[in-house]
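Yeah, one chain of the complex is gone here, protein chain that is, but the others are all in their spots.
Let's turn to subunit A:
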Amino acid sequence: MRLNPKIPEGDLEKKWSNYQLKSQLINPANKKKLSVIVVGSGLSGAGAASTLAELGYDIKCFCYQDSARRAHSVAAQGGINAAKNYQHDGDSVYRMFYDTLKGGDFRSREANTYRLAELSAPLIDHFVQQGVPFAREYGGTLVNRSFGGVQVQRTFYARGQTGQQLLLAAYSQLYKMIKAKKVQMFPRSEMLDLVVIDGKAKGIIVRNLVSGQLERYAADAVVLATGGYSRVFRLSTLAIGCNGSAIWKAHKKGAFFAAPSFTQIHPTALPQSSEAQSKLTLMSESLRNDGRIWVPKQKDDKRKANEIPEDERDYYLERRYPSFGNLAPRDIASRAAKERIDAGYGVGRLKNAVYLDFKHAIEKFGLTTIQDRYGNLFNMYKKITGIDAYTTPMLISPAAHFSMGGLWVDYELMTTIPGLYAVGECNFSDHGANRLGANSLLQASVDGYFILPNTINNYLANEIKADHPTIDHPEFEKTEKEAQAHIDKILSINGTKTVDHFHRELGKIMWHECAMSRTKEGLKKAISNIEALKEEFWRDVKVTGDQYEMNTELEKAYRLADFIELGLLMCTDALQREESCGAHFREEYQTDEGEALRVDDEFSFVSAWEYDNGKFNLHKEQLKFEFVKPTVRSYK
């Protein structure tokens, strides 16, 4: 199969408008006859569901949580980027496009990345109109701050709760359309499989998480908005329920999976403190605007942070990357922390952390200003650790965070299964091999609000006259039976080990071999270890309770079964890519200074994997750089 990304003709700045001019329209009377399923109710899912409903389509929206307002977009803290140039500091759509492309180490499409930057400014207008209380100047205009990998101030924020405020705006709009009877909402409902009829996505099988019953839903198109899959590492900044099952099931039904191993390790999370830990809490990157990162110059320094004099501290980011300093991009900041920790300079009880210090910022700007900028983050830090970060430096450590990889989508956000779309973090589109801070809320939002509602019509226009699917179709019967058999199998094993045990084991393998630093040997070992773990899971896992009740162990079990298989694909992808780019750092491919060494001649393509009966076949989408020449990505 030849992958066609469907990039429109013309100059970079004209592509999106050219596309819209040529795409097919559907009249309002016909839109009413077309139905769309949206799986996921986060920023991209709720944005897509409410906007498609406003356009007149009949929408069904599903989420596993008790309410759409819980989706993990809620946890994004620092902000959302937009090329408004309100700060008069030389920003523009082109500069934002270039920063994003470079930030992703030239492993994303020019056209997609440009569109992301192009749609950023109207998105801020949109959210302000929806009532998002962004930070303001005394005179009433919007405030900006900086984020990593960027030298202008283009990040808009609502304290340290930007994701929450954007999500709540999307959730409000979703409920506006529920009241208008244009959206039917199904909370506590989890997609177990995709129904494909004659090669097109036509519905889903869902488990009602309260009754445990399997249910069938049909539609003319299916949109997946199911977020990231970094819980494959078990310890991550994600919500405990976040999972990769919907996209994995779609992958097994024929959707190609792109760049699965591109995972962002965030440099500023709270360090792990015990084996029982379930979650690594993120401390927003915005803290690096004013906080300075350091470790002691002396190995195994037993002194408390405040007792270590200035000249005995190593501000290693400022030392290695003088022009970006503490605002170096995430992949680089994480690797630099790992380098110091591995070399024996780590701090904290388990020597697995570095300091993030606000002493200088407080001296310079005063306590009140710092409290105003980051108050809720400092409070959160205190609640979790019991430590006051105004007087003692924070302890931070890298943690698995964002999935740049995801289902392969074309310019229209359609996967390789016609009628199946992927929006937000669950697709691979704009971020290449590393995502810049404050670009994830942006991508989720523009995918859902602005892009999909203008591309899905191009497919649905041809479905008006087609047979509208019904749940009596034999494919629904067959797919439901398969989903039922999967659950029956898990419940029948009755082994000796808990689901969490297997998840911890998978997490250890993935973290050691497929996270910040990867090697050929390590990845090969990881693949064989995961295969053994998979065999053991299906022989020895123990799940109590039954299907027809609220059963959180069963939910964890079927999600983990998919994570194990996804882990295999991630390692396969990382093994195949014999270069370093962005977050993908193969130890064999580095410069003398320890920086990532890209191999453009051989690897300037998007890896798109096809599922083939337990095996993965590689397809390559060659990346064409017509407008920008890929350069060595330097932040020195």
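Note that a contact is a pair of C-beta atoms (placed from the backbone, for glycine too) under 8 Å apart; a residue touches a chain by one contact, two chains touch by 3 or more; residues count from 1.
Going forward, contacts and distances are computed from a predicted model.
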Just by its UniProt name, which of "Ion-translocating oxidoreductase complex subunit B", "Acyl carrier protein", "Putative Zn-dependent peptidase" or "Succinate dehydrogenase/fumarate reductase iron-sulfur subunit" is the chain not shown in this complex? "Succinate dehydrogenase/fumarate reductase iron-sulfur subunit"
Touching the absent chain when the full complex is considered, from A:Arg69, A:Arg216, A:Arg518 or A:Arg633: A:Arg69
In the whole complex, not just what's shown, which of A:Ser35, A:Thr51 or A:Asn289 touches the removed chain? A:Thr51
Residue of A:Lys31, A:Arg216, A:His251 or A:Lys279 in touch with the missing chain, whole complex considered: A:Lys279
Across the whole complex, list the residues on subunit A that are touched by the chain not included here. 47, 50-51, 54, 65-72, 74-75, 84, 86, 122, 124-126, 128-131, 133-142, 158-159, 161, 163-165, 168, 171-173, 175-176, 178-179, 185, 187, 210, 239-241, 273-274, 276-279, 281-282, 380, 383-384, 386, 449-450, 453, 496, 498-501, 542-545, 549-553
